[in-house]
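Please find one structure pasted underneath; my questions will follow.
Only a portion of the chains appears, each positioned as in the full assembly.
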Amino acid sequence: EQAQQQREDLISGINSFYLIFAGALVFFMQLGFAMLCAGSIREKNVKNVLLWNLLDSAGGAFGFWSLGYAFAYGGDDPTSSQKTFIGNAGFFLTGDTDMEFWFFQFAFACALSSIVAGTIAERCQMMAYLCYSIFLCGFVYPVCAHAFWSANGFLSAFAKEPLWGTGVIDLAGSGPVHMCGGVAALVMALVLGPRRGRFHDDDGNVLEEPKPMGPHSVALQFLGTFALWFGWYGFNPGSTLKIHSAQLGDVASLVAVNTTLGAAAGALSGMFTSTILDERKTGVYTFDTTAAMNGCLTGLVAITAGCATVEPWAGFVIGLVAGWVYLGASALILRLKIDDAVDAIPVHMFGGAWGVLATGLFSNPNRMRLAGYATGNLGWFYEWGRGSGNFTLMGIQICSILFVFGWTVCIFTPFCYVLKFLNWLRIDPIEEEVGMDISRHKGSAYQSEDTNEKAVSELNT
Amino acid sequence: EQAQQQREDLISGINSFYLIFAGALVFFMQLGFAMLCAGSIREKNVKNVLLWNLLDSAGGAFGFWSLGYAFAYGGDDPTSSQKTFIGNAGFFLTGDTDMEFWFFQFAFACALSSIVAGTIAERCQMMAYLCYSIFLCGFVYPVCAHAFWSANGFLSAFAKEPLWGTGVIDLAGSGPVHMCGGVAALVMALVLGPRRGRFHDDDGNVLEEPKPMGPHSVALQFLGTFALWFGWYGFNPGSTLKIHSAQLGDVASLVAVNTTLGAAAGALSGMFTSTILDERKTGVYTFDTTAAMNGCLTGLVAITAGCATVEPWAGFVIGLVAGWVYLGASALILRLKIDDAVDAIPVHMFGGAWGVLATGLFSNPNRMRLAGYATGNLGWFYEWGRGSGNFTLMGIQICSILFVFGWTVCIFTPFCYVLKFLNWLRIDPIEEEVGMDISRHKGSAYQSEDTNEKAVSELNT
């Protein structure tokens, strides 16, 4: 008896340890987003986007502490089969809340608003940024998280009576995190419009080719990409939430492996496909760094949903397709004249949707069981394999995608129009020309001085 | 019996694991300090300060291995109520020393000397730097750590008979680490004097406004800030030292949450307060990246002492005030014509002192009990709450601040004057003009080459 109690005591400590460190790694993704985003844009707005990224960690913490966590998970009742829209307890971390889970989830919420920051860089006002960032972390994301992961969420696989006997499979949030952020970015980009000169010249005529704007530092972009990949080893494996048994250890290990293979396959397929397509047009073999980096990130986004329930080979395939998804989506939004300064819409919205879908295709019965999901409905390919064609799991996954898309568009569009109406959304044309570092942040991000040659020669004598 | 032994065996392994990883995260702060510091100064001394930051990891390891650890914790005797000034066993890690604790504490010692590096950048000789860095890690810091944390320290809460029944509450070192480093930085800055041209023109007349010197790269500054925030999740949660029970897990989780809220509140209050103050003067809304970053760091420094014993709301309040402390202190030292190249004095000295003080105000009885502190004397506000006005804990905290300040000033001032007397302290004016990268490090930190346009056109044909 006492031994059992001691055991549980120890286990609780270990799981706290696990979530704290995984949460720290997820927080590290803020560094990654900041560097990727800063590297991707023009030099004149570097301070601006870096500040945004710091503030959305800070604002995200405030928003998720005050409201977000309570809306997402407050008052969860696993014993009840009732579904709720949002939670309603634990505002400001009052009551008996699970601190390590708050910490882990706070880092998720921050990631979400960093996704949007990239897309709308170089033309959005600070005020709008702050408003939407608190709104996203405090309300939009929590509703998604509640639906997917709360014990009373209507899509949740962890509910007492999950939707259609199974509920959605999305371990770490291709849907509620990445796709939600990507959709918000899309809405913002549409309402805000493109950067001046991106698609049109000064007289308003359409340019033949969109004018490239950035990246001003590919080194920062790669720094960010590596940092994100690294942080994903907290994001995905940490999402098992517990690690106190061989089974949980096996699941977390599979997650780490799938995360790796998804990223790798995405990078390879993104880059080589772009090389082949380019060669057909120009006859020269070139290797596009952006395609490699964003292919990699799209692979990571896509494997996030199914990393615990698909086999490694399927993880690789999901990443492979993710690379193509990225290239196609990126070309599509460019054709639609949607200006996305860091290609976050293709990476997170399209990649996230593909990830949720792919989980419905590839989820393996053994892996599902180990990861604690109901196994009444399998991934579609496995249903085929046993000759059933049962589309239930796929159906749930598709509903989940539609829900995230619908919810985010419906709530975020009016919000953006309010900001626009208040004139809080877009900066002045002259400010855009000069850059926000000078207009709002007291000067450029980089300062060089010429060497005092006279002093140098004096020194040498 | 055997089960109990097996349990302890397992626990010991887990706690080693915990400290090794937490220590690695603390070590990561060296990367953060290096990048923050390099970004904050002028281009011509970048190699110099980066090298300093590497050398203080190396020199700190040497100093803490040879002497520091033995002085800080060597020969601790928890069964004795005797107080000692310094320890006296375990030099060079001989004897039965606790390796993982050495590793964790080594990283703390390095952080301390990196704090000073920032302040005195661009004008201090390498020799002085090396001497003070070994002196700090090998002697000044260990004495502080001994007083605060050793079982025989006179301020220690972990002593058999702690001071006034309670001892100082400083979980992770707002006092012995940050404030000690900040005071050392202040002493150095005073003895060394400001950079040439910072407050005076060439004829020695006082400038109306101090001349801005840097930052040369805001991207590196933000990189450093994010890295420090991340590393703090090793610094603070790791300072519970153990994680083998639900209670320890809860404490460590609270620490992670408070660390987050302190940082967030500091960033928000630092930046917005500076925005409001600026707007009053100039009529334009600007957003100061330095105020945001240093506000954030001051929040982190301030929450370090009380992160295990205050409620989340208090953590947020401590961070909020920390932002103001930073702005006030930064304006103050500028007015006093103290030249601090990275504002480490406001962040670490003032922030650290505020943190120790705030712990005396906000420490909550429940949290204190969980974290293993005596609960005879509570935070002053809680004493008020129960109508007592007992000032004991506050008194201890104030004494601790005075001790750190007094000790560091008294031991470090003569040390600096000796260096000055030996002419090892300050570089030549001509070297200062040229920059130390050219004078001492074989050339500039950045090298650009012009593209060979002829070759490009040849390539394209």
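The first chain written gets the first letter, and so on, giving A and B; residue counts start at 1 in each chain.
Everything below uses one rule, namely that contacts are C-beta pairs under 8 Å (C-beta built on N, C-alpha and C of every residue); 3 or more make two chains touch, one makes a residue touch a chain.
Everything quoted here is computed from the prediction, not taken from an experiment.
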item: With 2 copies placed, total copies in this complex; value: 3
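Simple rule for what comes next: only the chains that are shown with their structure count from here on.
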item: Interchain centroid distance [CA atoms averaged], subunit A/subunit B, Å; value: 32
item: Subunit B to subunit A touching residues, read off their complex; value: 3, 7, 10-11, 14, 18, 21, 25, 42-44, 214-219, 222-223, 225-227, 229-230, 233-234, 237, 243-250, 252-254, 256-257, 260-261, 263-265, 267-268, 271, 285-289, 292-293, 296, 312-313, 316, 430-431, 433-435, 438-439, 444
item: Complex contacts: residues of subunit A adjacent to subunit B; value: 3, 6, 8-10, 12-17, 19-21, 23-24, 27-28, 30-31, 34-35, 38, 46-47, 50-51, 53-55, 57-62, 65, 92-93, 98-100, 102-103, 106, 126, 217, 220, 223, 440-442, 445-449, 451-452, 455-456, 458-459
